[in-house]
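Missing here: one protein chain of the complex. Every other protein chain is in place.
Let's turn to chain A:
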Amino acid sequence: MLELEARAEPSRLMSWASPLLAVALMLVGGLVVFAALGKDPVEGFRVFFLNPVKDLYALSELLLKATPLMLCAIGLAIGFRANVWNIGAEGQFMLGAVAATGVALYFGDSESALVLPAMVLAGAAGGAAWAAIPALLRTRFNANEILVSLMLVYVAQLFVSWLVFGPWKDPDGFNFPQTRMFAEAATLPIVIEGTRLHFGFAIALAALVAGYAFMNRSHAGFRMRVAGVAADAARYAGFSAARMIWLGLLLGGAAAGLAGMGEVAGPMGQLTDKVASGYGFAAIIVAFVGRLNALGILLASLLMALLYIGGEQAQQYLNLPNSISMVFQGMLLFFLLGADVFIHYRLRLRRRGA
């Protein structure tokens, strides 16, 4: 008979091995899914997991997809560590995109070098402003930030739709729900010639470094970590709970807003009603698979990007629906939560009868 036995100490090894175990189980599960759908599992594996890394262009697409995930996840991780549960990065992403688009449209065909920096600031501010709503409601009225931030995602989606179907619709766009294409000065420069990988990737890497420094080296980050693991100790030490809620949500919102800016000023070059495409939600998985840690988030965002692109590839070459990548994401989170049990417990074989 198998039984779970509590460990004396949470296992450090398992806390890193558990995401790897989850990935391995997800692969096995994926092969089973391919087989069940009547596809050759080996071919499925090749298309889904090897195609996205087969050459430089494929890799650049992978990094491009990972960029918004990285940004959103590092911002969320800061809040999650302090038990501030911002589930609405998707909405903050959209508001960041909206704010940056507003700047780009306002400047029109201007060639000023200040357009992009202004868009960066606007993107971060837009995301932070959207996240400020749950922060205000939480600190003022003790309204649950999980529900408020989540519900605001749908408000944000409707707001974006209204903009692109209404006042911001491209007059020459054949009635498509999208804005004008941005001018050159409002578009992020390409990092690798011949690919779509843009400067936002560098911003995301810088955000990871800044996130690491904040969480592990700064006093504010320390206070947030204390609040996350021992709320009474934080109160005893005099760390203001309201300040942590504000900081956690605003930083998460700003990072998500930056990611939104990177999408409209990068590969899209305009705002459409499909701007967010689930990055903000996927980033929650990325943050946890990455153990709320900067390096882990870097790796996890690459993995999640792989799942996105693999899904597109599977759609293209295997005639599978695009939702296959959602299935893989779901399996990954499912197996991760399962494997995490072994951080605190070990499996023991026990003879029958007692």
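Some observations on this one:
The rule is simple: a residue touches a chain if its C-beta (ideal position, glycine included) is under 8 Å from a C-beta of that chain, and two chains touch if they have at least 3 such contacts; residues count from 1.
In this section, contacts and distances are computed from a predicted model.
Note on the omitted subunit: UniProt lists it as "ABC transporter", one of the names in "NADH-quinone oxidoreductase subunit N", "Metal-dependent hydrolase", "Exodeoxyribonuclease 7 large subunit" or "ABC transporter".
The chain omitted from view is touched by exactly one of A:57, A:106, A:154 or A:236, namely A:236. Contact between chain A and the absent chain runs through residues 8-9, 213, 217-220, 222, 225-226, 229-230, 232-233, 235-240, 354.
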